[in-house]
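Heads up: the structure comes next, in structure tokens.
Here we show just some of the chains, and they stay where they sit in the whole.
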Amino acid sequence: MLISCVAYQDGRKIADIPSEDISEYVTRSECFVWVALFEPSSEELDEMAEQFGLHELAVDDARHGHQRPKIEEYGNSLFAVLHTIEPEKAADGSDVFNTGEVDIFVGANYVLTVRHRTHIGFAAVRARSEREPELLKNGAGYVFYAVMDDVVDRYFPVIDALETELESIEEQIFERNAARSNIEALYELKQKLMVLKHAVEPLMEATGRLYGGRVPQICAGMNEYFRDVYDHLNRIHTSLEGIREMLTTAISVNLGMISLADSEVTKRLAAWAAIIAVPTMVAGIYGMNFEHMPELKWWFGYPLAIGAMLVADAYLYYRFKKSEWL
Amino acid sequence: MLISCVAYQDGRKIADIPSEDISEYVTRSECFVWVALFEPSSEELDEMAEQFGLHELAVDDARHGHQRPKIEEYGNSLFAVLHTIEPEKAADGSDVFNTGEVDIFVGANYVLTVRHRTHIGFAAVRARSEREPELLKNGAGYVFYAVMDDVVDRYFPVIDALETELESIEEQIFERNAARSNIEALYELKQKLMVLKHAVEPLMEATGRLYGGRVPQICAGMNEYFRDVYDHLNRIHTSLEGIREMLTTAISVNLGMISLADSEVTKRLAAWAAIIAVPTMVAGIYGMNFEHMPELKWWFGYPLAIGAMLVADAYLYYRFKKSEWL
């Protein structure tokens, strides 16, 4: 679906243009065209490929989607694949990550963005860019930066949510009886982490090649902007690694807590077993049928036996309490 | 076994040729010859080595098979070893991976593929290539790409199968009583993962040298194609690393679940032990033979005792239920 197709000159929008006229504007060196597609049909992509002269392999990637994040040079043009991550409620009420994909074709005077499975578009980016003509004057490279920056900035709330989840697990990791829910939460967090990691890490690696060293022509003169994107990705990466390491530790610690809890159950089992077994043994003794058991005839034999049981149990209870088995 | 031996010119098949004529076609710079062998005898290989002038060390590798994936330059020719992975039913009904090997000799105007222990050949690749003469015009380098691409693309369904397996384990990792089957499934998955890893990683490393930097003569001008293969391998590699990391976590979590289950058994053991032991203790007490035990003479002594037992047990049951020991 074609979302918008606009020609710009000198940092200012000159016209919404029909897609048939794209090739005409693209050939005018002082203009650039910015086209946005959302889940395009194969025919729409083919038309764009023709209008912009896109490389067959890149178009194939955009057609099939499900690529890993990357930034590739095809001659003087760039092809970038970014992942978007949108937290959603699953049908069963749990939080899940909806992974979308944004494919960007950038040439000397065009930018084509193709969104797959992602709700949020780039209208806001376009509006902001149009308000800053002095920056938009930089052309396709700047638009490329603006879109990347927008996608990357959307990762921050996701990371924050993961950190909050980790903290809420950490708060109850030393609680008794929380081991099962903790372990499930830790595993789920790890799964989400991996989704984010797969979105961020290949992109960080690729972005590192857009500033410093040999830079693609299109990004020339915008080093500081792309370094800023890289720096944001690096910050996310650092947070991810931090969460990952704490997760590993938390899983170990949780295992320890499970063992500790088990140990405590065994102790309580042992303590109560003793408290019940001792009177049972005493009762067993006075249940023996020997003819000559003088205690059995004493008036106070029975209360004495019960008393002995109680004293023994009181002592045991005190001992177990003291050693924290109970 | 010789599968096929075809000479091409200008991107089009000119003839099926007998293997004796190979050297004649190879010397014509406008032609190239594409030969496919399947588990060749030592003599067949020797003949090919002579016809194409292959390097002794490479021929030795192809003869013995069981090489690790690699791409080596011998002067102006290349020798590549790829692994194929075909899921199969083992004799005992379990899923196993059948690892085959494809050795490829590529020269300025010849391609020789040698398959070992793999069912699927390259007839489809050949057919597709012949339908695209404008690409096949690129000669041996393109054929090399097409074969690699085909082998690499066959890894995707295997990876998908592994991911599906992981997901099905994840679905029951928090189920009670599934620990044993989970642990077996996790270990088996790990074994399969290692097979795939050994096929993919050395190849990825080697493919990285076929584009960018100093590129072997044969692959010149096809940078974007080999980068595409590299990108596919990288994607597989990322998936493998993801599965691997989740596997490690899953094994830890499974260990936690085993401990948790053990803990729950201990709790239930303890609870039922208490519920049985308390009446036993009471019965023991009224089984004592003291002469002066007034309760024994009461009319309602027996029902009272039984009642006390039931009340105690009901209370215990309630407490254990509440604290989830039962």
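Per-chain residue numbering starts at 1, and chain names A and B are given in the order in which the chains are listed.
In this section, contacts are C-beta pairs under 8 Å (C-beta built on N, C-alpha and C of every residue); 3 or more make two chains touch, one makes a residue touch a chain.
Since we're looking at a predicted model, the values are computed, not measured.
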- All chains share one sequence and 2 are in place; how many are there in total? 5
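Keep in mind that, in the parts below, only the chains that are shown with their structure count from here on.
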- Query: How far is the middle of chain A from the middle of chain B, if each middle is the mean of its Cα atoms, in Å?
  - Reply: 25
- What part of chain A is in contact with chain B in the complex they form? 55, 57, 67-68, 70, 72, 74, 177, 179-180, 183-184, 186-187, 190-191, 194, 197-198, 202, 247-248, 251-252, 254-255, 258-259, 261-262, 265-266, 268-269, 272-273, 276-277, 279-280, 283-284, 286-289, 293, 295-299, 301-302, 305-306, 309
- Task: Please name which positions on chain B make contact with chain A in the complex.
- Result: 170, 173-174, 224-225, 227-228, 231, 234-235, 238, 242, 245-246, 249-250, 252-253, 255-257, 259-260, 262-263, 266-267, 269-270, 273-274, 277-278, 280-281, 284-285, 287-293, 324
